[in-house]
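Only a single protein chain was left out; the remaining protein chains are all shown in position.
Lettered A and B in written order, each chain numbered from 1.
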Amino acid sequence: MEITLTHYLLLAAAIFVTGMVGFIVRRNAIVMLMCVELMLSSVNIVFAAFSRFHLDGGGHVFVLMNFAVAAAEAAIGLAILVEIFRRRRTVNVDDLKTLME
Amino acid sequence: MELNLNIPSWSDLRFWLPEAILCITFLVALLGDLVVRGRRTWVPFAVSVAGLITAGAYAVAAMNHGLDAGQFQGHTIMGSLMIVDGMAGFFRLLFIFASLVTVLFAWTSEEIMGKRRENKGEFYALTVLLTAAMMVMAEARDLLMLFLSMEAVGLISYVMAGYMRTSLRSSEASLKYVLFGAVSSAIMLYGMSLLYGMTGAMEFDGIRNALISGTVDPFALLVVVVLILAGMSYKIAAVPFHYWCPDVYEGAPTPVSAIFSVGPKAAGFALMIRFFYTTFAAGTDAGTQLVQDINWPLLVAVMSVATMTYGNLVALRQTNVKRMLAYSSIAHVGYLLMGFVLLSSAGLASILFYLLVYTLMNLGAFFYVVAINNHLKSEELSDYVGIGFRAPWAGAMMVIFLASLTGVPPFAGFVGKFYLFTAVLDKQWFWLAIVAALNSVVSLYYYFKVVRAMFLSTPAEGTDMSPLKLHWLQYVVLAMLAIPTLALGLFFEEFKGLADMAIGMMGG
Partner (left out) sequence: MTAMPFLGTATSALTGHYATVLIFVLVGFVFAGLALGVAKLIRPSNPSPAKMTTYECGELPIGSSWIRFNVRFYLIALFFIVFDVEVIFLYPWAVMFRTLYPIAGLGAIVFWEMIIFLGILTLGLAYVWAKGDLDWVKKLTERPENGAATAALEEEASAP
């Protein structure tokens, strides 16, 4: 079987949806962050595949930048989680209701 | 594989001086904070103020130069990643002004400068960096820069929202901000990757050309537009991507909420205007000719109505002034979206003008909350009873801000709304204008509730009625916002002209 652009896009879509569903279903903030990383990775696949398809380097550059941004986002998210965990001993977002009405 | 190199030449950077100055200011402020070991907080404060003023001076000079030359169609920077044109010039000034008054006011805020706070210098340094990132948002003309600038603003905002490390509320606000921000930027990114796939271009003009050539499947394009619009609506907190907004504004320190309610929102609008106007409307007034299969006006109009109605109705039953202002800022995004419905230059210019007015009045209202919080340590409406007489001048200015937010003549808010309404009415969107007018009436009720508590309600027996002593800097900053709010209501033509010019001089 030949692997075409479609396969890459389908794989990316599947990963993206997995991340999205995980983000909605799971209540553990760390898992939610991981699901977001999954979504970002799927975007990387799309960009890399299209970059190859168009024979244009722009997509690859985007992927590199995306790596760095995703890492920074994860680092900030985890730092805040550590801070919250020190105080509340939980990372379950349903327990964080100080700001609800 | 062809690699399109975007290597900047140093000479390009002379058009980018304000941003470069702010980036250097950030580093110097951070280093200065390190050198004084966080003790003499005035060092990062002074560095930030000086940097913002210098950058502002250069931005004004660039604006004047562009106007004198009669054309400010833009200089591209770093290859084709960014463009400095009339619109970027307008937003530069707006952001620098907003950050400058925020930095000045934060100096007197207990939430930022209180005895128990750590890393006070970081607040000033981060505000400066946030300004630079927002300016880049208004300049981006490439998908990559669009994403990077949005993420830069986002990442800085997450840290600033969690500034009060010892406060659980602040950390919780920050966590919600990170989670929602990350997921919405991922959604937008997915849309952007598909757009890149369909058009093979990263620059906005390349995307436009690909769209004009008509090889793009309309259904796929609709999906892309919805995905990208979702990510941007998050940035401006439009329904249904507003969930983070009240929680973050309530939990973050009030000066931070003040800049959040103005800066990133205005930057989000700048980004939306440039992206959708230059790619989908082909930079013309013909509206959404490239995307006929998408009912763009209806899509945005429904979002606009939903946003303003939701914001106003929920604001009605708030008892916390800060949270009420958060919902009111959502409502104002709804009004602003009205100018976006037809993607016409008149509508976009009225958005710019309203953003200017909104910056003045909303910052003013938030700053008053900061000043009162310094003394009362509370933002509850019930604690505001009689507060107007304890600090009459500040109270009077708060009334100006609230009246302007409602849109009562002769204040600036009225003029701004007037232009937004005209932009819609010109194209016979009567129902939208009527809904917006009804919404303004609703908003009168909750803004007036604050005024009533401040001046008209009789305080309970034994309430402390001693005069509040506000810092002189607070009066100066409040006056810096209140006087233009009054003046813009009467002498608005100059600034409306500036907004028209900014849209007219938008380089594609």
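Just a few scattered comments:
Rule of thumb we're sticking to: a contact is a pair of C-beta atoms (placed from the backbone, for glycine too) under 8 Å apart; a residue touches a chain by one contact, two chains touch by 3 or more.
Because the structure is a prediction, the values reported are computed rather than measured.
Between the chain not shown and the residues A:9, A:38 or A:99, the one that touches is A:9. Those residues of chain A that touch the chain absent from the view are 2-6, 9, 50, 52-53, 61, 64, 67-68, 71-72, 74-75, 78-79, 82, 85-86. Those residues of chain B that touch the chain absent from the view are 7-10, 27, 30-31, 34, 115-116, 118, 166, 197-198, 215-217, 219-220.
The rule is simple: only the chains that are shown with their structure count from here on.
Rounded to whole angstrom, the centroid-to-centroid distance between chain A and chain B, based on C-alpha atoms, equals 26 Å.
Chain B contributes residues 1-4, 143-144, 147-148, 151, 154-155, 158-159, 162, 165, 168-169, 171-176, 178-179, 182-183, 186-187, 189-190, 192-194, 196-197, 200-202, 246-247, 250-251, 323 to its touches with chain A in the complex. Listed in rising order, the residues of chain A touching chain B in the complex are 9, 16, 19-20, 23, 29, 32-33, 36, 39-40, 42-43, 46-47, 49-50, 52-59, 61-62, 65-66, 69, 72-73, 76-77, 80-81, 83-84, 87-88, 93, 96, 98-101.
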